[in-house]
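The complex appears here without one of its protein chains, the remainder shown in place.
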Amino acid sequence: MFVIRCPYCGDRDMVEFTYGGDASKKHPDNIEEPDQAVWQAHVYERDNPRGWHLEWWQHTSGCRSWVKVARNTLTHEIAGTAAADEPLALPVSEDAS
Amino acid sequence: MTRYSVWNLIKGGLTGQRHWSRAWRDPDPKPSYDIIIIGGGGHGLATAHYLSKHHGLRNIAVLEKGWLGGGNVGRNTTIVRSNYLLDANSQFYEKSLKLWEGLSQDLNYNVMFSQRSVINLAHSKPQLDSYARRGNAMRLNGIDSELLDREEVRKLVPLLDFSENARFPVYGGLMQPRGGSARHDAVAWGFARSADAHGVDLIQNCEVTGFKIENGAVTGVETTRGSIGAKKVGLAVAGSTSHVAAMAGLNRLPIESHKLQAMVSEGLKPLVHQVITYGAGHFYISQSDKGGLVFGGDLDGYNSYAQRGNMPLIEHVAAVGMAMMPAIGRIRLLRHWSGIMDMSMDGSPIIGKTPIKGLYLNAGWCYGGFKATPGSGWCFAHTIANDEPHALNERFALNRFATGHLIDERGAGPIPGAH
Partner (left out) sequence: MSGQSFRLDKGGAIDRSVTLDFTFDGQIFQGHPGDTLASALVANGQRLLGRSFKYHRPRGLYSVGPEEPNAMVELRQGDRREPNTRATQVELYHGLVAQSQNRWPSLKYDIGSVNQIASKFIPAGFYYKTFMWPATWWEKYEFFICRAAGLGTASGQPDPDEYQKMHAHCDILIVGAGPAGLSAARVAGSSGARVILVDEREAPGGWLRFDRSFIEGDPGRDWVRRVMLELSGMDNVRILNRTTAFGYYDHNMVAAVERVQDHVAVPADYVPRQRLWAIRAKRAILATGAIEQPMAFGDNDRPGVMLAGAARAYVNGYGALPGRKAAIFTSNDSGYRTALDLLDVDAGVVTLVDTRPEGAAGPWAQAVKDRGVSVRSGSAVVRAKGAHEVTAVDVMPFAGGRLETIACDMVAVSGGWAPAVHLHSQSGGKLDWDQDAGCFVPGASPQACTSVGACAGRFGLQDCLNQGAEEAARLAQDIMGNPVAYGVPAVQGPDDTARQMIWEIPLGPDKGGKRFVDIQDDVTVEDIQLAHREGYVSVEHLKRYTTLGMGTDQGKTSNMAGLAIMAGLRNLSIPEVGTTKFRPPYTPVAIGALAGQEVGQHYRPLRRTPMDEWHVAQGAKWQDAGLWRRAQYYPQGNETIDDASHREVTATRSGVGLCDVTTLGKIDVQGPDAGEFLNRLYTNGFAKLPVGKARYGLILREDGLAWDDGTTSRLGENHYLMTTTTAHAGPVMTKMEFYLQTVWPDLRVHITSVTEQWAGFSIAGPKARHVLEKLIDIDLGNESFPFMAAADCRFDGCPARLFRISFSGELAYEVNVSADFGLEAWGKTMAAGAEFGIVPYGVESLGTMRIEKGHVAGSEINGQTTADDLGLGKMLSSKKAFIGKAMVNKPGFTDEDRQKLVGLVPVDGKTWIKAGAQLVDDASAPPPMPMLGHVTAIAFSPEMDMPIALALMSGGLKHEGRELDAAFPLKDSSVRVRIVSPHFIDPEGKRMHV
């Protein structure tokens, strides 16, 4: 049962949030992007790391903000969170293999 | 190898059961093999069994990082069925079900495959209509299926909530009589014992740490027990596919690793006689031969490689279970655990060749992996032996995501956690 720090509301239980998946993959900003391969990569391909993962959670039962979360997929530890428009660096995975 | 039979048990009874030979050897890895299967779980072991026994191939090794059967084959809810809608799935899973039906005899190991039927509950007319679509498709594919109305369901499973108190009353159901469950560990051990008997080296505590690839073709693997050469390498490591495939340079596969929890109650005298799934919430339940109610629900919903569960999902599963069968309230949860699922982008598996010559991929099982075990091994063995997929698995190709030939049973789209 994670505690996720919403940048706007503070520490909240995970049940208030909805998972939104990988936040490191790039959604084409440009809706006009014509290259199917760019969209293909965005829609289907994942790094799926075992270790630190940058991901989206929406504070659905709260302020409804999309929050960036740096979470370890192996230990479930959360290293930090940030608002959608703020940068968030991932710690270096010990499990780099 | 001592053959398993009631006569040998009786003989053993008179001699202290001392005559049983090892179920499998504990060999050291050889310098090279014709075929290496990475992953000593259900699918890897099944692949080894079919390669050795049915294709007659020798000089095969299965490399397992921990203990045989320690992956998802040993931590699932043991449901076997072939009640799929889409042709690719229903034909593949039906092949698997047919293999299940003769598996104990093929392996000389009782995997306790129990065809006690699988019932999917429907709670509205539109839902039953969509089940009917699936049931009709099954029938036309030559698979058994029966549509049940509320009274027929009540007769089969009186334990369900047929009271006024039900939030989502039972409207009907779809039943596959040939579906059921099996003893999960026995499946892994049975395949392992057979593969070993046919000369396969099963090497435990041997973790793959890298691949040897020359000119776009695989030539072997690096392991914690040294470098091992191979002409062909099959990857059957669902749960860790992205991690292992990346070592071979197969990056960014259409897979996310998600956690699925499973639960078992204390042992009880027979109470639930079928495998039953709820239709107004994610829940499935059956009773093991030992008496425990084995049940589970949805994914926890976030990428995870941690084989540990969290409370919100457990509470949710308990609530769905109570909605379906209010009589389980005083029954106690004995143990809960979780497994890591390879969630693919359309909810269907990937079995086939990769861009690297001699490297084959068996992945993306979502949570259908257990029932697929024999079928998956059978198709993967065919693919590896012939360097070409069988008709049953050619639609499960890796490139289908690019071409748009998706096999999306539920229409959930490229959201892995939604399948």
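Labels A and B are assigned to the chains in the order they are written; within every chain, residues are numbered from 1.
Here is the rule we use: contacts are C-beta pairs under 8 Å (C-beta built on N, C-alpha and C of every residue); 3 or more make two chains touch, one makes a residue touch a chain.
Everything numeric in this text was worked out from a predicted model, so none of it was measured.
Visitor: Counting contacts across the full complex, list the positions on chain A that touch the omitted chain.
Guide: Missing-chain contacts on chain A: residues 1-3, 13, 18, 20, 23, 27, 29, 31-36, 38-40, 42-44, 56, 58, 60, 64-66, 75-78, 84-85.
Visitor: In the complete complex, the non-displayed chain touches which residues of chain B?
Guide: Residues of chain B in contact with the hidden chain: 4-6, 8-10, 12-14, 16-18, 20-26, 66-70, 74, 87, 91, 101-102, 104-105, 108-110, 112-116, 123-126, 128-137, 139-142, 145-147, 159, 161, 163, 165-168, 183, 185-186, 189-190, 204, 265-271, 280-281, 287, 289-291, 308-311, 314-315, 317-323, 326-337, 400, 402-406, 408, 410-414.
The criterion applied here is as follows: only the chains that are shown with their structure count from here on.
Visitor: Taking the mean of the C-alpha atoms as each chain's centre, how many Å separate chain A from chain B?
Guide: The computed centroid separation for chain A versus chain B comes out at 29 Å.
Visitor: With touch defined as at the start, can you tell me which chain A residues reach chain B in the complex?
Guide: Those in contact with chain B are residues 1-2, 14-15, 18-19, 21-22, 40-41, 43-50, 53, 55, 71, 73-76, 97.
Visitor: Okay, in this complex, where on chain B does chain A touch?
Guide: Interface residues on the chain B side: 209, 240, 242-243, 247, 251-257, 301-306, 308, 310-312, 345, 401-402, 414-417.
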